[in-house]
Structures are given as C-alpha cells and as structure tokens.
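Only one protein chain is missing; all other protein chains are in place.
Each chain gets a letter, A and B, in the order it is written, and its residues are counted from 1.
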Amino acid sequence: MENAVSIEGLSYRYRGQERPALDGVDLEVAEGEFVVVMGPSGAGKSTLCVSLNGLIPHFFRGRMEGEVRIRGRSTREGKVGEFAREVGLVFQDFEAQLFSTNVALEVAFGPENFRVEREEMARRVESVLGRVRLEGFEGRQPATLSGGQKQRLAIASVLAIEPRILCLDEPTTDLDPIGKLGVFEIAEELKDRDDVTLIVVEHETEETLDADRIVVLRDGKIAADGPAREILRDVKLLEGSRVQPLQVARFFHEMGFWQAQLPLTPAEGTKEFRRRDWRVNPERHRELVAEDAKRGEAYGEPLIEVERLAHRYPNGVVALEDVDLVVRQGEFLAVLGQNGSGKTTLVKHFNGLLEPTEGSVRVGGEETTAQGVRRLGQRVGYVFQNPDHQIFSDTVSEEVGFGPKIRGMEEGEVEERVFEALAAVGLEGYEGEDPFGLTKGERQRVAVASVLAVRPEVLILDEPTTGLDYAEQRSMMDLVKRLNDAGSTIIVVTHTMWVVAEYAHRAAVVRDGRVVLSGPVREIFTEENQLRDASLRPPHIVSLGNSLGFPVLSVEEMLRVTEVDGREME
Amino acid sequence: MKEIFTMWRHTQMVVLVALSAAIYAAVLIPFKGFTIIPGFTEVRPANVFPFVFGLLFGPAGAWGAAVGNLIGDFFGTLGIGSIAGFVGNFFLGFIPYKMWGAFFRRGENMETNVNSGKKIAVYVALVILASAVCAVWIAWFNDLIGFVPFAALASIITVNNAIAGLVLGPIFLLVLYPRVKRWGLLWTEIMPPDEVPASRLQFLGNLLMWVGGIGALVVGLILGLGLYDQGIAAAGFAPSAGGASGAVIGLALLPFLALIIFASFLLGGREQVEAAEEEAGPSGAR
Partner (left out) sequence: MDPFLYLDRDTFVHRLDPRTKMFLLVGAFVLTFLFVNPLYQLGVLALVLLFGALARSLVNLKRIWFILVMVGLMTVILWSIFASGETSLFWFVEREAVLYGIGIALRIDITIIAGMIFLSTTRNEEIATGLVKLGLPYRFAFAISTALRLVPTIAATGSTIGQAQRSRGLDLESGNIIQRIRKNTPLLIPVFVSTIRSTNVFSMALESKGFGASPDRTYFLRLAMGRRDVLVLLVFALLLGAAAALRLMGYGGLEGFSR
C-alpha cells in the first residue's frame, strides 16, 4: 500500500535566509500512524508541516529540493487547494486560523470552499463538533471561547474537510494543562481510527506518551526516528536536542538504569521505586524543608499588601473576589491558575494598571490609587506576555532606553542603564541590533531588559515562558532566578508547572477570581486534587514524590533524598 | 487601475486588506471622541495608516483604508456620508503607492522606506496631495447631498490627514518597511508585474493628478468662501442671488474629479514591481 506521506531528500531554504530550514529530510509515514515530531525552536518543525499540503513550494518563495508525496502524488504537481483536501493542517496560533463569527460557520468554512452540499455540511458540522466536544456551542462567537476550546474548534474546522492526514503544529503551546489534555484526548480518539494519519508537532514530552513513533528534528535534519517509548527513554538524545526529557525517566537514568528499562510515567516510576526497595531518607527531606524555611526568614518588609480585593469589570463580570495576599521583599511568587481565572487581573493591580473595585492594594505602604501607573512603574516593573506588544524601536538600545529616557534621565544615565539592563539579561553587544529580527526568546529578554532599565524593586512577568522551547525556557528562568538572588522581588504568572516547581518559592492558585490555595510551593503541590479543580497538574517528578509521601520539586531533589540499600545516592 | 482588481487573486493581499482595515478601524474608534466637526472628521493619529498601508501593501492598503474607514463608521456613524468616506480613504492609500514610482528613474532605488532626503520630499508631497484628494471627494459629496458646506469640510480633512501623515509617517515607514519586507509582505513582492499596468504617459498622469486634486480643493474653496461672503452680504442686502447655487460646487468640481480618475489610469505602478523583482534576483521567481 502507498504510504500516507513519503518525503525524500527534502531541503528548503526561505528567501533571504542563509541557512536551510530543512536539510535532506527523509520520512515515511504509513496510513493510520500517529507520529510526533519534536525538536527545539528553529529545527524546521513548522516548515515540515507546511510542506505536507504544498504550501511549500507554492505559497512561499524559496528553494525546495527533493520530493514530498502525499499518497503517491507529488506536492509539486498540484495547488494547495487540492492537497488541502487530503492533508488537514492546524496551526499553532489558533487566533489566526478562526475566520468566522460563529462556531458552526467556522466548521462549515472549509466544506464551503470545497463546494460541499448544504445537507452534507450540516451533517459534518454536527458530527465534528461532537467529536471535539463542542456540541451546543454552534451559535457562540469563536472569540468568546477559552483557549482550549478555540484550539479544539480549529481542529474541528479542519476535520470537517475530512482529510486522511491530520497535522497539528504545536497545538497546545498556549494552553493551560487541562486545555492541553482536551486537545490530546481528541488526538487519542483519532489515533484509534485506522483511516486517519496523525502528525503532531509537540515540544512537551509529557504529552507524547501515546504516540506510535517520535521523530526528533535538529537543525533541519532528522536526529532520531523510532518507536515513541524508545525515543523517550533516550534521555541523552533528548537533552542534546534541547527537548525536556521526561522527569521520571531522567531520574532513573541518573540512578544508573539501563535505557531499555527506564520507567516513563509517575505510576511506572513509583512501582519501580518500590520494587527495588529504594526509600526516601527522611532526614535529607527534612533538610529540604528546612532550607525552604530559612529562605523564607530572609525576606524583607512586606512590599505589596492586598486586602479584601475585589474587581468587577464595567460590564459587571466579577474578575476577583475577596483576595488577600502579601508579597515580601525578596520573594519569588508564582501566581497559578487556568486561562481566564483572574490571575493576570490580580497582578495588574500591583502596578496600578487596574484599580480595586473594593478593598485595597498597597505598594510600599501606600495605596496604588494614590500613586498612579507612571510612578508605580518605577517600583513595580511589568513584563507583558507578548514582547511584540511593547517593542517599537529600531534598535535594542533605543527600546531598552525608552523607559529611562521618558522619565527624564540624562543621556549618560540612560546609556548606563541600558548597558546594565542588557548585561543582566545576557544581551551584551546587542545594542545596535534590530529587535524585530531577534528570536522570540531574545525579544522576551529585550522586554525584560526594558523593564529592568528603570530599576524596579518588583518584577512581574506574565507567562514569560510561553512560546519558548525547553532550552529557552530554562535560560529565561535562570535569568529571573539571578535577578531574584540579586535582591529583586519576583512575581511570575504562569501555567508551566515545572517552572513553578523548580524556581518559585511560594505559589498562589487563583480559581474563578479567588485565591484558593496559597503557600510554599512544596506544600501547594501536595494538594493534587485541589490543583486539578483549578485545571492544574503538578509535574511528573512531583507526583512521584507525592505518591512516595515526600514532596520534592525537581529531579535533583529526588536524587538527593533517594537511598538505595540504606546508602544515599550521590 | 487593474491592479486594484487583480490583487484579489492573492490570498495574502485579501488578508492584508482585512488586517489593514481592522487596524485602521480599531485605532480610529478610541479617537471618535476628539472631534473637530463631530461625526464627519476627527483628529486622529490613526490617519497615518492609510499612507503607510498604501506604500507597503499597495492596492491592498488602499482597499484596507477604505474598508477600515467604513467599519469605523459601523461603530457609530454609519450613514449616507459613509459612501464618500469609503472613496476618499481609498484614494488616501491609493495615491501614494500609485504615484511613488513616477518620481524615480529606472534603476534608481525606489523602495518606499523614506530613508533619503529625496524620498522624504516625495513622501511629503504625496501625503499633501493624497490628503487633498481625499478631502475633495468627501467634501464634494457632502456638499452635493447638502450635508456640510464644502469649504468647512475640505480644509479640515486635508489638514487633519496631512498632519498625522507628516508627523508620524516617516518614522513609521523607516521602522516598518524593513520588517514588512522581511516577512515578504510588500505588495511589489506579492504581485507579479503582469498584473500591474505599465505607466502610459507617467509624467502627464502625475501632472494631471496634481491639477485634479489641488485644483478641486482650491476651486472648491474659492467658490465655497465666495458664497460665504455672499452670506454675509445677504445679511444687509436681502434677498441674495440664485437659489440654484447649491449645485454650483457639485458641478464645478466634476471636471477635476474626472481628471483624478483619468490620471489614475495613466499612472502605472509596474516599474516598482519590476524594481523589486530585479533586486530580489532570479531566485525571487515563484
């Protein structure tokens, strides 16, 4: 039988780029397979996706070599429109792929273009919406859906074309853990159908366990291609490809396990841990808890004091209700919660962007309402989620110097601030660069630097790791940690759980506008049920620790407390 | 003129119309408050966009400006005057890209990045002309249907558009041109040369556009202000002259408006597309 996808020696170079995005890729995907493509930013994953339905070579100007055949037919031979019927493509950016004013019309959009009859369209709309669990949403505006629902709708709208091959390009990047789950449940069901071939680009390993096969891309080339569980056990390969290995696998790998025996999930890990008669040294674990406590004592004065805060939007929607919170100088606080829970609304009160409807927010002992955004901005820096929402200058130094300059500082002073801020974010020597030409991770750093340049005491970062690959996420968070160590108070809004576990000191979980959990991260993460209610899920290594009765936050901590035959590892 | 129709074949151009229009409308709305003649025209920094859209996205920018203005009206002031707003704003985006090439020799760098003295001069001239043409269409129509006297509206719209274009435009193009080029979204890159008409009598087209635009503005103002004087005179010397004068401006400006359209056909635009093509080299072929 003809393979669903057959790629031979595919190389592609975008116009104006020196390096090829894809470089000699060979890949065969059989009908009905579920393949996950992994790799760091810039590895060529998205380029691979758009080569499947002929967007490469037809949409982009650039140089293509080799062949891509879809069920035997070369993509060079037909228009995108012809291949779109065979290959459904769902893009990462779900905002940019919803075109209609209500859900049913969105799903019908593809079939309309392919001139499907109205009765048939109605049938497809109904069946496809059922499959992505959006029944009853027919009349809703896509803009009013949550992120997870939007992405499911995007998938539905492609499924309605009834393609034989479905390719999802990082479908869960912007979603909270439960939103991700919803998308993967759909993938799961599609996988069980033999007539649908599924190709999913993903960079989070925890989501790839169910795949038949994993392909790892690196620098435009295929670095590995094999059965999913085999690749996931190859901790070295994944680390070398800047992909986060599964934490449980890494733990057992560090413990000296053979690759072929590595357990992958917390459940498998717990079983193996017990089977081997390993134990957690309680003394060592107490040390960890004591270190937490000691760190807590070193905090300074309360900087931000929130008392009985409520916020209602002009349209009457209650965004926050009865919130109490104190942030002390030197803390590293993570604010967690699902999309739309009110976490961003909460932190926007800290620098005066929003004013309390009821209750009070004090910064440095003074009401925020009395200080105003401009003055507060000097104390409380706010890095917005999307760096493109603030970058406007021609050069990096101009961008970073904007804050100091507009606050009336001398030229020499501005220069010094720019230099200092760029050094802090590791962008020395980037002064003359064009900020728009940088990678997302670098742009994020420019945004942080431009906030640091006014030397705020508190730094708020809204989803600082979204859209970054594992290596970029790590280096971003290491940077934030350095700032914290140097004395800055840090508040991070996020739903990336391992970031919280490894970096934050304290966490506040927001759900439906209320802070439902607040305390040291180690304690919060033992409350798995409450977290689940807030659509959150602790990282694998935390779950492993929890099931053993000793909450740990990272693989390193787990290694530190594990004892084999009464001996400590290390 | 055919490029304003052939552009619809390109998905990217269709999307650029939609996005330009949405940006324009979205930034127009918050300024609906600051009104000079409320409901007709407002002080709006957003007015820099039609020029920028036009120079970057060509015909898609012109359509985007027109649709964006119409949608701006959707959020409050949709009325019969919206028709003129549509046409006027179309020309606001249309004239800059259409006439740009007429000021450069073959082989000369004619990228619309406004990074040289000559380019700035051309930009300034085109912004003023486009503002005038836009104003003439809107004021003429509103005068014709008896909504607002020509003189009151034309001068305000011209100045209003030109200010935003002159103050913000050069900065915007300098910053945005390289980005848009990198993303491959310049109209000269998306559209092939054969879909854009070659210039016939480019110099004449250039000249006629100036005569049409500035001429209509000046003649309209003279007529309008003349009637204004009569109005004052009439306070003392009743009854005043001719009741049919309402149609005077409407008729007197017709030849000028015809000139503007005629000139649009003479000006081509293909030279810019070809220049972009040459610069990209042979690998630029699809």
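By our rule, contacts are C-beta pairs under 8 Å (C-beta built on N, C-alpha and C of every residue); 3 or more make two chains touch, one makes a residue touch a chain.
Fair warning: this is a prediction, and the values are worked out from it, not measured in the lab.
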Return the single residue from A:290, A:370 or A:406 that touches the missing chain. A:406
Which residue from B:176, B:204 or B:219 sits in contact with the chain not drawn here? B:176
So one chain is hidden, and I want to know which residue out of A:13, A:218 or A:348 touches that hidden chain in the complete assembly. A:348
Which listed residue (A:17, A:74 or A:113) would be found touching the missing chain in the intact complex? A:113
Return the single residue from B:164, B:253 or B:266 that touches the missing chain. B:164
Going by the touch rule given at the top, which residues of chain A touch the chain that is not shown? 50, 53, 55, 59, 79-82, 84-85, 88-89, 91, 93, 95-97, 99-102, 104-105, 108-118, 121-122, 125, 143, 157-158, 161, 314-315, 348, 351-353, 373-374, 376-378, 380-382, 384, 386, 388-392, 402-403, 406-407, 436, 450-451, 454
List the chain B residues touching the unshown chain? 8-9, 11-12, 14-19, 21-23, 25-27, 29-30, 32, 35, 37-40, 43, 45-46, 48-49, 52, 63-64, 67-68, 70-71, 73-82, 145-149, 151-152, 163-164, 167-168, 171-172, 175-176, 179-180, 183-185, 224, 227-228, 230-232, 234-236, 238-243, 245-246
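Rule of thumb we're sticking to: only the chains that are shown with their structure count from here on.
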Chain centre separation in whole Å, for chain B relative to chain A (CA means): 43
Which residues of chain A touch chain B once you look at their complex with the stated criterion? 15-16, 58, 60-61, 63, 392-394, 434, 436-437
So, in the complex, the side of chain B touching chain A is made of residues 174-175, 178-179, 182, 184, 189, 280, 283-286
